[in-house]
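Left out: one protein chain. Kept in place: all the others.
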């Protein structure tokens, strides 16, 4: 028996609906249809009236969730694709994100963003938008990379009084499997050492954690390098303690992300390690992102647009050679 | 005789309308009213039919501009405040930003964002959104800090075939004056050494350039430090040559910005200096931004929310003491 | 004014009219003072008045039940805020940036509320509150507590052009929520006249397209406003789904007090829409025998003193202290580190 990443998301929502009467789900085609990715399959039938199809109105979807949260509910909103949350950008950053600071009343909404590229998904069904939401104050932004994290971090997101942008990676949906879900998980805001090592640290999150591990395995087999992989898990706020402790051990840093290169998580990680842990670094810290173009449609281009184990290995060899 | 920063913007638009029949202006209250900040004052009368009031529809404003640009025009859109461009976020990043890469046809629009904080302007009339637009591929993002740059960079933005987000700082509108506009300006994408120095570099942009210069002047008078101030001018793409050359001279870097702290220009600058110019650094690079809350309304809070000459001096003394 | 408006249904027309007029008067007197304080340099940022819109706004607010209903006022709704129970001191403190107001100096002027009491704190982005009120109502349905309650929000002619307004009203209509949207068509959005804002003959023509019931009212006519708001709110409360009221009127001042509104043609100011609803209301109260002239003068004095006292108090309040400010946008900072 095994459980996939998207199953874990479904399970978590099932658990939430079962245990917490404040929870309801809102999104396009999530009710009887079960969602574009089947992350809500069967829930409409199991919890009548609590899994609601929304119109194609991302701005209103988040506005509705904010109002419901203020009235005591714990809404979970599914964006059909992360990319369409651009329409809800204002409600997320300016309404949900500012509310606690302004009024003292928090807005416990969870916005699920099916994120990241898959072959053939193209410029508008592939984006990784964590940097956009992390830039604005007041939003917690999480990026689960494992089946267990997909499950537990969704529960934790809904339990949090603050608005959470939950970035789930579409590539992991069915590809990533686990034999079971761990009983427990670290709290939100805490990173994890996915693979211990001593010669260099790769800081990654979401699907790139797996590419990093693959690259690390290869570097081990091919050249005996022991690469540590840190999974950030939450990108806002960042767990710099774990990152700095890792860099302290290894002296070398590659920050790896699937998002566009300007700004974003890798810039934040490198900038903070450079300023807070400068003396820990034995080599210039490196960054590796996707390219600075829209995410291309054709699988050939897509594979060359984002970091892969091969290109990560190249970057790591440069880092290790320094 | 002197000319203010906002006058320069008005002059540039006058020049554009006079010289280029492809140019027209679109925005809320910009026609006979002359705009919330009077940046289009008198232009509707001087250029009948070419300065158009738009409905309160930021998404459509940018969509209209994109369509007009594809049909051969050079629209300049005024957002009433940068903060309201959140409604146009999708059209800017997903429509304008991707168009050239996807179709080979560029979208020469210029979006003017009255940006940045002023006392009492509060959470929704104070934002600095350059990081949001720079993160996405395909957009040029400029942040003029001088009267001459306000003028020339607007002409250059309109001349560029690519979409430009032109961030003009509201605090500089009437406060910043020059005796005249320089005949020429460096091209977009080129930074400038605003104040030469040798002990440390402050990389800043927009209004923070002036705060940096003030801090540098103070450090000179009080302690004899010679601080170099680099004005990025364009934040996407970044002129790393100028930045790295400055750091090579000084060995110390403070990246200074008025935007929210997570990600953004300062993260990008520090990350790139750390990775591309690690060996140039004699001390950990530093970042200094506004605080990670919405921009507060009350002037007391606002002054403590963003970097000021006093707090920049504190940060610089730490940097110089290292 | 914490009398619960459950009573509204029980109030006689006379009582209702008197109640609303007093709220209008409080709003007008308060805003007049705010304008003076602004001109004296005592208020930073801006001052945005509802002068001329008090009848529309207060009659809506008066039909809502504090503690039960939810209300999202917009820029020009001092009347509605007051009628819904906002204390003068909340307004005064917010404008004056007091550390003790509901926004504690973090936000200012009209960007205030008491969401815990069902009065939302608007963000500047026009239209954004429509879906939020709808969401609150949806929550109450899910909680089994929707029966007998309504949500209301106000919006200007200009803000009907926002995608947020459209998406919000449509979503509310799909859920058939008891939402009352009052469109104050004051002919201008800042300086932009209706003919640069929309092309329909009357914004009321939009109601049918959303599947909501529409009402038209002369916003300068006090008694008409009372009647229409009462009907629209009652219809929503009865389960009639969303209601949209379009009021015709004129803003009798600038967009903000920095604006002289010179773009408003004299003909409009002198025409029927240019009537001051306060004067109309006073006349109607007397004419209907709901109040005596002398009583109105007494109210003016009584409320004027109350307003004066609140503004004086708010000016003595401590200002926010950046050293004691909690620079924290999360309610649960234990989530992790803070990126200072």
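Letters A, B and C name the chains as they come in the text, with residue numbers starting at 1 for each one.
Operating definition for what follows: a residue touches a chain if its C-beta (ideal position, glycine included) is under 8 Å from a C-beta of that chain, and two chains touch if they have at least 3 such contacts.
Model, not experiment: these values are computed from the prediction.
Novice: Checking the contacts here: which visible chains does the omitted one touch?
Specialist: By the stated touch criterion, the chain not on view contacts A, B, C.
Novice: Which listed residue, C:42, C:176, C:227 or C:319, touches the chain dropped from view?
Specialist: The one listed residue touching the chain not shown is C:176.
Novice: Out of B:36, B:68 or B:82, which residue would touch the omitted chain in the full complex?
Specialist: From the options B:36, B:68 or B:82, the contact with the absent chain belongs to B:68.
Novice: With respect to the chain omitted from the figure, which of A:7, A:59, A:78 or A:211 is a touching residue?
Specialist: The missing chain is touched by A:59.
Novice: With the full complex in mind, choose from A:189, A:261 or A:307 the residue touching the hidden chain.
Specialist: That would be A:261, which touches the missing chain.
Novice: Among the options A:75, A:123 or A:163, which residue touches the chain absent from this view?
Specialist: Looking across A:75, A:123 or A:163, the contact with the absent chain belongs to A:123.
Novice: What residues on chain C make contact with the chain left out of this view?
Specialist: Residues touching the hidden chain, for chain C, are 161-167, 170-171, 173-174, 176, 195-201, 203, 205-212, 241.
Novice: Would you write out the residues of chain A that touch the absent chain, in ascending order?
Specialist: On the chain A side, contact with the omitted chain comes from 28-29, 31-33, 36, 53-57, 59, 81, 83-84, 86-87, 119-125, 261-262, 291-294, 296-301, 303-305.
Novice: Applying the definition given at the start, please give the residues of chain B touching the unseen chain.
Specialist: 24, 49-50, 54-55, 57-73, 75, 87, 90-91, 94-95, 97-106, 137-138, 140, 160-162, 187-190, 234, 236-241, 268, 272
Heads up, the rule we're going with is that only the chains that are shown with their structure count from here on.
Novice: Please categorise the chain-chain contact pattern as a line, ring, star, complete graph or other.
Specialist: complete
Novice: Which chain is most remote from chain B in terms of Cα centres?
Specialist: The most remote chain is C.
Novice: In whole angstrom, what separates the CA-based centres of chain A and chain C?
Specialist: Chain A and chain C have C-alpha centres separated by 40 Å.
Novice: Please work out the Cα centroid separation of chain B and chain C, and write it as a whole number of Å.
Specialist: 36
Novice: With chain centres defined as C-alpha means, what is the inter-centre distance between chain A and chain B in Å?
Specialist: 30
Novice: Where in chain A do residues touch two or more of the other chains?
Specialist: Residues 87, 90, 94, 97-98, 101-102, 137-138, 236, 268.
Novice: In chain C, what residues contact two or more other chains?
Specialist: 103, 106-107, 111, 123, 125, 163-164, 328-329, 338-339
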